[in-house]
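Apart from one protein chain that is not included, each protein chain of the complex appears where it belongs.
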Amino acid sequence: MSGLNKAAARRLRSNPAAVFALYAMLALAALALLGPWLNPNSIEALDWLHVATRPGLQGAHWFGTDRLGRDLFMRTLAGARVSIGVGLVASVVSLVVGLSFGAIAGYRGGRIDHLMLRMIEILSGLPLIFFVIVLTVVFGRNEYLLFVSIGAVGWLTMARIVRGQTLSIRRREYIEAAVASGASASRIIVKHVIPNLIGPVIVYATLSVPQIILFESFLSFLGLGVQEPHASLGTLIAEGAGEMESAPWILLVPGGVLALLLLCLNLFGDGLRDALDVKES
Amino acid sequence: MTEALLRVKDLCVGFGAHAVISDLSFELFDGETLGLVGESGSGKSTLARAILRLLRSAQGSVEWRGKDLLTCSAAELRAQRRDLQIVFQDPLSSLNPRMTVGDAIAEPLRIFEPGLSAHARALRVGAMLERVGLAAAMGARYPHEFSGGQCQRIGIARAMILNPKLLICDEPVSSLDMSIQGQIVNLLLDLQRDAGTSMLFISHNLAVVRHLSHRVLVMFSGKLVEIATPDALFAAPRHPYTKALLAAVPKIEIEAKGAAAPLRVEEPPAAGRPGGCAYRDRCPYAWPVCASTVPPLAEAATGHWVACHRSHETLIPLSFPT
Partner (left out) sequence: MIPTLRIDDLSVSFPRHGAAIAAVQDVSLEIAPSECVGIIGESGSGKTQVFMAAMGLLSKNAAASGSICFEGGELMRADAAALNRVRGSKLTMIFQDPMTSLAPHLAIGTQLAEVLVCHSGLSWRDAWNSAGRMLGRVRVPDPERRLHQYPHELSGGMRQRVMIGMSLLCEPTLVIADEPTSALDVTVQAQLIELLRAMRHEFGMALALISHDLGVVAGLADRILVMYAGRIVESARAAEIFSHARHPYTAEMLKCVPTLSGPRLARLPTLAGQPPQPGEISEGCAFAPRCPRVAARCRSERPLLTAAGAASVACHFPLPA
């Protein structure tokens, strides 16, 4: 671990909110992954005997059941799995695409930059829901549409941020030194530009995961994403919204988990930014 | 007459309408150290970057061993960069803060000698670090862990590792402590002698330039105004600007407490005043012809070139108005 990263890790460790958030997220992820071994209930099994029961640790259903008698604990964990999975995959994809796009546009400048910037602007201008609805109409309800629609827009802000950072890094003297040493443009972008903007990029990526999860939840809430019997936190919240008055836990359990997840991601992202931003004087 | 290693002809660099360098020509010969002095705004740093084609707006020709660097292909240019290196003014900002110092020095090796094994490369980097007065083990550290003088040594190591034919030094010691300046200059002289490198040493510090140059170029407002050997230049400067520069250098002799010649108050250089000599607004010897015609760089004595309409006269020092 380089000296700079070590100092950043130290600062991160001394930030209680970020550390708590990290452990909470890890615990949630572990639970989501190991859930099936902890609780014998499946996500699809309908328990007619225990329809819409309240949460209780004594009974078979710790978090209660929904209107169809399905165990809410398992469904929530499954939903968390899907939401986290989508969030992570979409974030990684938008990170990679946005980073490459932004770095090349920012470093090259000139016509290439103009072209790439126009692409970003056009895609940003797309009314997103409209786009998703059109896709759904054309291709039918399909879980993979979720990835396509998130993928189509998730990288845009990252690309803008990376481009902005690259524009300012490009003027630094060590870039001039690298050019004077005979380095090619691709070498400079990979070895000199990207390592120096990793800080803001990682922070933004961490803070964009909750946005993506929220977006996925929103799409699923609208019925455009994950389909039955698979659940994501969004679909669970949609179900729970309908039962709010009679069986509030059906909304509160997945809603609470989503809120906790988003809070932790934001805390961790903030902590990461504080840790990476401070310059060693 | 030996063939010039570097021949700059009619170089013009402008940013928008403003000309930073205009019609600049000079030659640099093999094994020579050329000193370039000028103040801020003279364009000397821009000249360094223009020669290395680090700018996009340079016109004219920069002939390096027969090839014009300004018009050759990008691939050809990169190949030539092996022999054309530069040391920057601010040592810390010329090093990538996220790269170890060893990697920074190794980069030219990675680019131009890709066949080298990692072990061989590490040996060369270690040897170079020792050569510039640092320990080989320091290669694993990061730039912010070093002082300014040490960073400059690292920058020099990076520039010299491939034994370039020409080293351009852009104010390499200006930001360093006085007791360190001599160390770095002597290091450059040693490396130059061992590798046979020619040097273009850019500085505003006249005294340093005096000691290490074979010839000195004086730049003002984007043009060369005087070229001479240090002995001729510092003992008998011919251009009024050179005279003013030399008069302005503070002296540490005991008599320095007496009042120095008060100089006319400087105005910000009037950018883009058309026609005539750029120095005429500050020049106490200005004549009407100075306002209408740009003085050409002409040989006033053997090897001593001046761009002044009155260079053939022995100009008697005037008392400057307060």
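Of note:
Order of writing sets the labels: A and B. Residues in every chain begin at 1.
What we mean here is this: a residue touches a chain if its C-beta (ideal position, glycine included) is under 8 Å from a C-beta of that chain, and two chains touch if they have at least 3 such contacts.
Everything quoted here is computed from the prediction, not taken from an experiment.
Seen in the complete assembly, the chain not on display touches B. Note on the undisplayed chain: of the listed residues B:A74, B:L123, B:A248 or B:A291, the one touching it is B:A248.
Touching the missing chain, out of B:F29, B:F112 or B:F234, is residue B:F234.
Touching residues on subunit B toward the chain that is not drawn are 39-40, 147-150, 177-183, 185-186, 189, 204-208, 210-212, 230-231, 234, 244-254, 256-257, 259-260, 262-263, 265-268.
Following the convention adopted for this analysis, only the chains that are shown with their structure count from here on.
Each chain gets a centre from the mean of its Cα atoms; for subunit A and subunit B, those two points are 52 Å apart. If you check the complex, the residues on subunit B that touch subunit A are 49, 52, 54, 78-79, 81-82, 84-86, 88, 90, 93-100, 107-108, 111-112, 141-142, 144-145, 155, 158.
The residues of subunit A lying in touch with subunit B in their complex are 2-4, 172-174, 176-184, 187, 191-192, 195-196, 198, 280.
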